[in-house]
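One chain of protein is taken out of this complex; the other chains stay put.
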Amino acid sequence: MNELFIAIVLVLLGNITVGLWRVMRGPTAADRMLAAETFSTSTVAIVLILATVTGRGALVDVALVFALLAALAVVTFVSRAWPDIGEETARGGGGPKP
Amino acid sequence: MMAWAITAFDALLVALLLWLAWQAIHADGLFRAVISFMVFGLLMAVAWVRLDAPDVALAEAAIGAGVTGALLLSALGRLPERDKEAPADRRARGLAAVGLAALALGGATALATIAWALPAPGLGREVTEALPKSGVDNPVTAVLLNIRAFDTLLEIGVLLLAVIATWALGPMQWSAPARVMSPALPVLGRLLFPMFVLVSAYVLWRGGHAPGGAFPAGALMGAGGVLVFFAGAKPWITGAELDPWRWLLSLGLVAMLVAAVGVGATGRSFFEYPVDLAGLFILALEVAAALSIAILLFALCLGGRPPHRWGSEDEA
Partner (left out) sequence: MTALAWVGASLVALGVPFFLLGTLGLLRFPDVFTRLHALAKADNVGLGLVCFGLGLHSGSLAHALKLALIWLLMVIASAVGAGLVARAAIARGVKPWGV
């Protein structure tokens, strides 16, 4: 059973690796923020599965802390960081930066 | 199969961490660098989990995923436009990169060699031997608040200094609350705040016998405060000189100093708690330190001295 869990954890980390492309590429700040948000979901899953594999209950608390703080980054981003970032304007879709 | 998969996981994790660290320093835009750093924090917590250090993982989760991200993003919002696009002299940067990489590789090799030669368990045995006299069952808490309490005292002192410096630099500059208002935001604050209080208290209480303690609990509470503040709440703490909440900023430092020096009245040395009262001492100090850390981190996130009265700014 642990073999299955470790394989799953490996796949989830690979999933994060692939998703990093969106962080690098953008194009808008929201895209990058969004990618970071999904990574926190994947990280919670990884930590929870590792908690089961190792049998350490304390690791569930790490995931709990992550889950509680998941909203903070996005709220800070929306209320503080993005209104003033001049990185991009009305460009919705993909395509390289001019 | 199992050994292979876990090795692959660790290798991928290390590669990702190195790459994200590089991006956090050298990404083209500051926003990209900040996001890279936040993802770095997430994965670093996983690395601590893999290193079997749940205490550090908890602290990294609370500080890295919470306050650090909020601080960096708020700081980014304050920077003038032109600073955000880092002017990139690619060639000079490439040369510097090669030099730095060589240096880092050399340093890492040297460190790895030294680490290999060191006796593996470090001071673990000594701590385990002293644990029954320390007043708690969790060795990490014993080290932080009893055996090396002096370090913790200085850490809280550094945080306090940082807040004093930030306040001294000027008043906070947020003109309006959030420009994008969503009906979900205040609800989120109201819904989550009790959870933050509950989980912080739980993490603090667990510190006596399991991973937890003042730093993660305080960081979590501070992050909760920041979240509720951004969701539109008015903080209690103000810039007024006689504001009682301001005294909480130094509560942790003062409590630790009193405990450290106070035991001297009974002829003991600095931070030498009476053995039968050590548990009580540590609990009291943890509560004081956690409260202080929470308010210190919150004050840091304000990014300047708060106004004397919060109401007056909202009308502007």
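So that you can tell them apart, the chains are marked A and B in the order they are listed, and the count of residues begins at 1 in each.
What we mean here is this: a residue touches a chain if its C-beta (ideal position, glycine included) is under 8 Å from a C-beta of that chain, and two chains touch if they have at least 3 such contacts.
Predicted, not measured: the structure shown is a model, and the values here were computed from it.
Contacts to the hidden chain, counted on chain A, fall at residues 1, 4-5, 8, 11-12, 15, 18-19, 21-22, 28, 30-31, 33-35, 37-38, 41-42, 44-45, 48-49, 52, 57, 60, 63-64, 67-68, 70-71, 74-75, 77-78, 82-83, 89-94. Residues touching the missing chain, restricted to chain B, are 179-180, 182, 184-185, 187-188, 191-192, 195 (touch as defined at the top).
Just so we're on the same page, only the chains that are shown with their structure count from here on.
Measuring from the averaged C-alpha position of chain A to that of chain B gives a distance of 20 Å.
The part of chain B that touches chain A in the complex is made up of residues 1-2, 5-6, 8-9, 12-13, 16, 20, 23, 27, 29, 31-32, 34-36, 38-39, 42-43, 45-46, 49-50, 52, 54, 57-58, 61-62, 65-66, 69-70, 73-74, 76-78, 81, 84-85, 174, 177-180, 185, 188, 192, 195-196, 199, 203, 206, 210-212, 216, 220, 223-224, 226-227, 230-231. By the touch criterion stated above, chain A contacts chain B in their complex at residues 2-3, 6-7, 9-10, 13-14, 16-17, 20, 23-24, 26, 29, 32-33, 35-36, 39-40, 43, 46-47, 50, 54, 56, 58-59, 61-62, 64-66, 68-73, 75-87.
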